[in-house]
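As you look at this complex, bear in mind that one protein chain is not there, while each of the others sits in place.
As written, the chain order gives the labels A and B, with residue 1 at the start of each chain.
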Amino acid sequence: MKRVEGLPKLTGTMQFVDDLPLEGALWGGTVRSPCPRGRIRGIRFGSGVDWSEFVVVDHRDIPGKNVVRLIEDDQPVLAAGRVMHLHEPVILLAHPSRTELRRALRHVEVLIDPEPPVLDFGLPPERAQIQFGEDNVLKHLLTRKGDVEEALAQAPVLVEGVYETGAQEHLYLEPQGMVAWEEEGVVVVSGSMQCPYYVSAALQYALARTDDQVRVVQTPTGGGFGGKEEFPSGLAVHAALLAMKARRPVKLIYDRTEDLAVTTKRHPSRVRHRTGLDKGGRLLAQDVDVVLDGGAYVTLSPVVLSRALIHAAGPYSCENVRIEARAVLTNSPPFGAFRGFGAPQTQFAVERHMERIAAELGMDPVELRRRNLIREGESTATGQVIRDGADRVAVLDRAMEMAGFAERRKEYEAFNRAHDDKKRGIGLACFFHGAGFTGSGEVHLDSVVHVAGLPDGTVEVRASTVEMGQGALTIFTQLASDALNCAPERVRIAPADTGLVPDSGPTVASRTSMIVGRLVEEACRDLVGRLNESEGPRGISDVCGAIRDWHEANPSQELLGTARYRKPPNVEWDEESYRGDAYGAYAWGTYVADVEVDLRTFATRVRDFVAVQEIGKVLNETLARGQIQGGVVQAVGWALSEECKWRDGAMENAQLTNYVVPTAKDVPPIRVEFLEAPYPYGAKGAKGIGELPFDGPAPAVANAVANAVDCETNEIPITPERLLEWVLKP
Amino acid sequence: MIHVDFTLNGDDATVAVEPSERLLDTLRDRLGLTGTKEGCGEGECGACTVLIDGLPANACLVPTYQVRGRAVETIESVPASELGALHEKGATQCGACTPGVVMTALWIRRNADVLSTHPPRDLMAGNLCRCTGYDGIIEGLEAWVQEGQGEAGGDGGAP
Partner (left out) sequence: MSVLLPESLPDALEILSSEPDAVPVAGGTDLFVHWPDRLDDHGRTFLDLSGIDGLRGYHWEDDRLVMGSLTTFWDIIRDPTALADLPLLVAAARQVGAIQIQTRGTWAGNIMNASPAADGVAVLMAYDATVTFSSMGGQEEIPLSELYTGYKVLQKPPDSLLTSITVPRRDYRFQVFEKVGGRAAQAITKVGMAVTRRGEEWRVVANSVAPAVCRCHRVEAFLSEERPVSGPADLLAPLREDVSPIDDIRSTARYRETVLSRLLYFGLRDECPSFS
C-alpha cells in the first residue's frame, strides 16, 4: 500500500502548524536566561519599546503548577528565582507583528547573579556545584548477572576500553511550533508533536484544568525522532499561557536557530568496559559502566538510562554481567529522547569494544561475533531467555555475504599498501533493539484504541499515536482493512485530537506498528464481534454493508470496537533488581560500513552500506525500507559530522550551516534486507523498527575507519579534525 | 511599498511588498501559498525551493522585488496526477522537505540533459531530508525523469 497521505505531502497541500491560517493571532516569543546557572536578580524591560502593545507572561501567570509534567516535578515552565541552564525560558511575549516581537525580545534583559555551573559531566562536581541530591546523580541503575568480579579474576584474557559519544540534534525539517487558543472555556493547543496525551497532561498540571478543559490536536508533524516527544509539553504550556492572557490565539513557532540552540539533544555518553574472555574469544565477564549527561533537569533521563543499560552488553550471551549506569546533572539544556534512546550510545561502546577484543586476540571480528551472539535459549544481560525463533547468525552471515566482507577486507589490505593518500576499510556491528516500553511500562500506559463503524459504512480508527513520517497512517489503514476485509478507501484514521481519540500511548519506543497496530487489529475484531452480536454469528463478507445495516437498525447510537493493551504472558520484569524480561520482543541487526578515508583531509566517505535485520514481519516494504535507510543516514551523521560545539553548556554552532548533517551527496545508497521471525504479540508478527537502525551504523562506521587507518576510533563524531589527531599522533 | 509584476505559476501576478520582504514570506503570508516551507532561513536546507525563470532558488534568500518581470513557479503548480513516480518510490515521509525536493526534481525532469554532467545526488544536495536517507528521493527522481523522457528537453536554463 502506498503511503496514504503521500500525495498531499508531495503537492504541499498538507498543512503543518505554521501553515494554518489563524485569524487575529498573535506571534509568541521567548526571553531566555543568558547564563548557565544563577539567581534571577530582576528583569529589565528596555525603553524604546511600547510595552503596552505586548502581552507579557512570567511564572506568576501560571494558574497551576510551575512544572513541566514528565517524571520528576523539577523542571519549571518558566524560571522563577533561579536559572539552571543557558536559554532557560523566563518570560514570554506576544505581539501581532512578528518583526516587532523579534525587536522587543532583544530589549528584555534577565539579570542574573551567576553561580558556578557544572559543564563537564565527566568530572565529579565540586561542593558549590551540587544541585541535585548529594552528588548531582539524576538517576542510578544497576543490574547483575552471575559473579562478574570472580569471572574477571579468572579470565585468561582481559580487555578494557572507554568509549564516548557526543550530543546530537534531531534536525526535523519542520521546526517546533504550537498554536493555542481558547474556545468555549476549553484551552486548545495544536501543533507539531509525537504525544498528544503527554501535552494534555502537562497543560492540565500547569493550568490547573481537568481533561475536559483542555484539548490537544496534533498537526502533521514534519519529523520528530524523539525531539517532539517531551519538548512540546513545555512549548504547549507557553503558547497556552500567552493565549489565555491575550484572550487571542497565539502562534509560537521556533525559527531554526532558536530550535537548534534551545531544544533537547541526544544524551552524550561515556562508557567503560572491562571484559573477560577465554582464549577462544568466548565472553566470560562483562563489566560495564555507563554515564550519561542529563542536562539541568531530570526530564526523561531515567528512561533513557534504562534502555542504555539494558542494551549495554550487546546481543551476546555471557554468564557474568554487571552494568552500572548513571545520569548526571550538568547546567546544559536538558538532554532528551532521540531515536534509539540510550541504546545507540551503549551499543557504540560495546561494538567498538568487540573490535578491540578481536584485535587483542588476533581474531577475526566476524568470528568473534559469531561465537558470542545469543543463541536460542540463552539469556541477555538482564537474564531474559531469548526464545523468539530469530536466527541471529543468519543475519550476520547474510550481511557478510551482501557486503562481500571477507573479500573486501583482503582487497583493502592490498589497496592500502598501494596508496598513501587514501585508505579503505570495512567494519561491522551486531546489535539489537527492544521494542515497546521497558518492563511494565506498557502495562502502565494501558493503551486503548477505538475503531468506529460510521453510518455511511466507513470505518474510523481512533488512536493518539501519530504520523510523523514513519508511516503510521498507512500501517493502521492497512491493518484495519486487512482485519475487516474491507477496501482501504473505506478506512480513515481520525486526527490525533484528545477530544476525539483515546490514549493509545505516545509515539515512541518503536511501539506504533507492533503494539498499537496490534490494538488496531484487536479493536477491528471487537467491532466485527459487535456486528456479529446483533446479526447473529456469521462470517461477515461485507463489513461496510453490515455497519450501514447496524446503523439503520440502531439510529443515533455509536458502534465502537475497542481494544486495551494486555501484557503478553511470561514476561516478568523486576524493577528493583533490574532483571528479567525487559521487552516483549527484540529485533536483531548486523550492519556493514565500507569507507574510504582521504588522508589529505582525514574526511571519511561511506562508499557502501549494508543493513540486514530480523524484524518479525515486514508490514510494508517501502515504509520499512524507508525507516531503515533514514535511520542509517541519521546515524552516519552522528558518527561522522554532527557535532554540538558547547559554550556555557549550550550549542554555540546553532546555525544550520554549522551543524553538519548529511546531504544526498554524502551517503551511498543504503542496501537493506529483512529476515522475518514473527513475534506472536505484534501486529501480524511485526516487531518495532523505528529505532533499530540507529544502533548499528555508528560502530560499523567507526570500525570501518579503524580498519582503514589502523587507529582507534573510540569517540564520535569522527570529525576530520579529530581523526587527524588520532592518525598523526603529535 | 514596491509594486512587483511577475508571473506566478503561469499567470500574471502583481503584489505590493515591503523592500525587506523575502519571496518566501510574500508567497506564504501575502499570497497564502503555504506549500513552500521555511526550514532554516539561511539557504541551507532547500525546503523553500522555488523555480525562478525555470531555475531552482531558495526563496528565503530572494528579496521579492527581484522577481519583477520574472517567472516564479511554486509547488502549487504541480498537480498530484503528475507525482505518481515519487509517491511510488517512497520519496516522501514526513513531508517537511518534500515541496522543495519536488521543485528541484521538477527542474531536473524538465532539463534531464543536466544529468549528463551532474549525478542526481549532486543536484539534490541542496535539499536536506532527515527521514528518507535520500534513497526514496533519488529512486523517485530517477523514475520520474525516466517517465518524463521524450518530453521536451531543455538547456538547463530559462524556459
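Operating definition for what follows: a contact is a pair of C-beta atoms (placed from the backbone, for glycine too) under 8 Å apart; a residue touches a chain by one contact, two chains touch by 3 or more.
Source: prediction; values computed, not measured.
Taking the complete complex into account, residues 98-99, 102-103, 106, 255, 257, 421, 599-603, 605, 641, 645, 652-653, 655, 657-658, 660, 662-663, 665-666, 720-721, 724, 728 of subunit A touch the chain not shown. Although one chain is not drawn, its touching partners on subunit B can still be listed: residues 2, 18-20, 22, 41-44, 46, 49, 52, 55-58, 60-63, 65-66, 68, 104, 117-118, 122-123, 125-128, 155-157.
Everything that follows uses one rule, which is that only the chains that are shown with their structure count from here on.
Centroids built from CA atoms put subunit B at 31 Å from subunit A. Those residues of subunit B whose C-beta lies close enough to touch subunit A in the complex are 28, 32, 34-42, 44-45, 47, 74-76, 78-80, 83, 86-99, 102, 120-122, 124-138. Subunit A contributes residues 2-3, 5-16, 18-19, 21, 170-175, 220-225, 255-257, 468-471, 622-623, 625-626, 628-634, 655-657, 661-667, 669-670 to its touches with subunit B in the complex.
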